[in-house]
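A single protein chain has been omitted; all remaining protein chains appear in their positions.
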């Protein structure tokens, strides 16, 4: 088992030959991809493209977290699902599509909603975490748990024609989500894709960028968006890269006087909403 | 038939609800997508993601051109194909995957290599053309035929960690491919993905951008990259937008004294290579 | 209206949703009055935006003399935290972006 992780099969060599031709990858990079495990939280508009390209690229083990079922209104952006899967679990649907593309990858469906009691157990088993969730509660929880477990968090988001991407907690200079947003947004200001709408290919582009940042981390390169924020405005086609602050000395998650420990916090209370209410929030 | 093109079924309304919520789309934009036909030339690293998101978004009719079969070395980037399709026609494989996602879309597999005798017939039947080919000959041919048939050409390319995107021939100020490149590159300087290698998610990002530009044209907005060139450097994560020249007065394809007519030209002779030789060219 | 030399013009950009509070406007040229020799700071710009340009629901843009949690302020493509936040002294032609962070996926 160890030896199969340290070498590539004939199938793998021919399958990955075109990316191994890139000198930044080569055989050692391909082995590094194979030795890496990635957890993708959310099998929606971001998680579908991110997991698709990571599976195709030969990440060794991929966990997929979701507790939702496929709805017809997901199909315009959640491209791993299809008409016959409406009503089925997104995790199962995603695994079925991904397995058909690359049977070399270990795919682990995790049917649940992350919460303060299960998150650390799950996240600690993977090397790199991808945030493809759709609400601030999940984003605070993921960030806190990634800080506690020292995992880089490749975060994306999308709404209407807009997309954003950054990598939290990559190294000692990279802020966490809480460094940027110590106070949660008022509940009435948060919009998800179900309420605000989204052009499907926008999370497609951001999810692809999450896959690319993950690949760079896996092959030992610094990701481009640690401490930087990518802003994509799809209506005018513009990409901007913004220099973000470093870690905050006051951060209750990653600062020197952090107060958030393994018991975490009550995220619903912190964000001022109840868990299932996120579907019905007002637009902004 | 006309009336079904002018209205949306219950399935379509619920399926597209999240993108119709965007005020730039709405019901009229969704009907415009449905009334639009798109030809995708090449079912490879660019054509797969572009056709995936256009099918999901509800473009009315999509033609898919390719004469190649799926190879194992395609699977890291050509994400509509899978292990069971190795050795099968890419057009058939693509249609099978796309049909499962959206049965409302008319999908037309066109198993051929475009050449000077068949290209005008095929291209004239679609509103917008996507270039997902992998060699300069095909790019000159497509550009010339799009000029003759007054079709916008949404062009993408990718190699290693780099990607490029522009929209040719969109309006009277937008250059064609020949305005930018009146002289073909010396044969020995051309590299395709098989020779130079490519990270799969790079054409993923560019193909997604091609889908987005196509969607904007279809809903009546100006695309962002007509007369502009997007340069993506995936290694450092940077996007640049470059202002390109206008139409060239000397252009033999789109200029006032154009010499290229419906009979077109001998593209192999023009590019100094034979058609099937493109696989074995030297690196740059 | 102040005389030309008593005002400073900056470019304000809005995205990620904040543009919806400004009548779906994504770019604004904004004049801010200089207060004495010190010119003007970000706090004053936010006040001018709130009083003269905001079209609806001010509570979704400002809280007290700052922006509401969840809005990032970026000056010439740098996080305002690195530049002194509210106390940053505006320079002519600065580009100030107010971006609502997205949560959708």
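Order as written gives the chain letters A, B and C; numbering starts at 1 within each chain.
Heads up, the rule we're going with is that a residue touches a chain if its C-beta (ideal position, glycine included) is under 8 Å from a C-beta of that chain, and two chains touch if they have at least 3 such contacts.
Predicted model only: the values in this text are computed from it and were never measured.
Note that the absent chain touches B when the full complex is taken as a whole.
The chain not shown here is touched by just one of B:13, B:35, B:69 or B:180, and that residue is B:180. Summary of contacts with the chain left out: across B:30, B:93, B:135 or B:214, the touching residue is B:135.
Contact with the chain not shown here comes from a single listed residue; of B:107, B:158 or B:176, that residue is B:158. Residue positions on subunit B in contact with the hidden chain: 42, 44-47, 131-136, 139, 156-160, 162-164, 180-186, 188-193, 196, 198, 203, 229, 231, 233, 240-245, 283-284, in rising order.
Keep in mind that, in the parts below, only the chains that are shown with their structure count from here on.
Measuring from the averaged C-alpha position of subunit B to that of subunit C gives a distance of 40 Å.
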